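Take this structure first; my questions come after.
With one protein chain withheld, the remaining protein chains of the complex are depicted in position.
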Amino acid sequence: MVGANNKPEETDQPEVMIEVSVWRGDAEAGGFRTYHVPSRQSQTVLDIVTYIQRNLDPELTYRFACRVGMCGSCGMTVNGKPRWTCRTHASQVISNGKLTIEPLRNMTKVKDLAVDMTPFFDKWVEAKGAFVPTKTRHDEIEAIKPDSKERRAADAAVECINCGVCYSACDVVAWKPDYLGPAAINRSWTLVNDPRDGAQAERLKVLASDAGCSNCHSHQSCATYCPNLLNPTRSIAGVKRRVMVAALKGEV
Amino acid sequence: MTALRIYMAQRISAMIMVPLVFMHLGMIIYAVQGGLSAEEILGRTRGSIFWACFYGLFVTAVSVHGAAGIRVIVTEMVSLRKGTADLLTYGIFLLLFVMGARAVVAVTMP
Partner (left out) sequence: MIRPHRNHPLWFAFIVHRLSGLALVIFLPMHFYVLGMALTNVDQLDSFLQWSNNPVSKAAEFGLVFLLAVHLFGGLRLLVLENFDWRDWQKSLAAASAGLAFVVAGGFLLNVV
């Protein structure tokens, strides 16, 4: 058994080491530093990063909280692909005994593996990703049928925990830094489908703007890498249809 | 031009061209049998109102579509000011449209 303290099993086998290249630096400069980490059973990439920080290099900076895929704070680029490190088994991504760990793309590096997610969250606000109520506590609760088309569309997109993996995977964000990106538009799409919301016209205007949905080329990298198996491309396609209809009616 | 206008121009011109490209491909495969000659092509197209309309619409749509496409590619690779991007878009549209219109006149004029 591998214990909670991550001690290896007592065996005669020589310890297998993983060669881990970790990006170290800040917004100005940086590069890769190599560490040798012992391989363990059921080891996640986050375990490897934690091992490095606790045993090899206490100055390594990274972000995590829940370790079980709930919080969305441990996103990093692993072997060139954005992932939740806590839900990525090392054995699935190690190739030839090597592993490369970098901060998420498309966001300014703060230090080592931690990035500044402020612009990412600002875009959620910009895309009017917050519910705008139209009723007071004195009104009746509006009934939303669970099987209505709108409710199902919102359901399919609503489980986002804003980890930034899709945003980091998106080439259009890299090419056009003002683009709202898959997470923010996906969030907006859940509200476009909320009949109780009172900011539909303003929201559609933002989605139709130069930063909005028309930038998306349906590469579907967002859907390919979303750890929650959401499909922002599908949400953006829905937004495109709404925006196109609104534009033809002269509303945006 | 807004990103949405470009998007819509590109999609609408694409929808117009779907049947046109199918016909164009069919025509290419049909016409190359036994080799191409000016006589054969012009015999089919000269004085034909149908082909004049067909190619006229095709050239207009492809000029819009191509100009929109190049604008998107260029603005994603280098950061351009809006005025510069608009100028580039109109420039490519005009180049394709003028050359295309000339070709349509050349092959369909009676």
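Letters are used for the chains, namely A and B, taken in the order the chains are written, and counting of residues starts over at 1 for each.
Note that a residue touches a chain if its C-beta (ideal position, glycine included) is under 8 Å from a C-beta of that chain, and two chains touch if they have at least 3 such contacts.
What you are looking at is a predicted structure, and each value in this text was computed from that prediction instead of being measured.
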From A:128, A:187, A:203 or A:240, residue that would touch the chain that is not displayed: A:240
Among the options A:33, A:81, A:111 or A:205, which residue touches the chain absent from this view? A:81
Touching the missing chain, which residues of subunit A? 77, 79-82, 105, 169, 171, 217-221, 224-225, 231, 233-234, 237-238, 240-241, 244
Residues of subunit B in contact with the chain that isn't shown? 11, 14-15, 18, 21-22, 24-25, 28-30, 32-33, 35-39, 41-42, 59, 62, 66, 69-70, 73, 92, 95-96, 99-100, 102-103, 105-107, 109
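Operating definition for what follows: only the chains that are shown with their structure count from here on.
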Enumerate the contact residues on subunit A facing subunit B in the complex. 172, 175-176, 208-210, 212, 214-215, 240, 243-244, 247, 252
Which subunit B residues qualify as touching subunit A in the complex? 2-4, 6-8, 11, 75-77
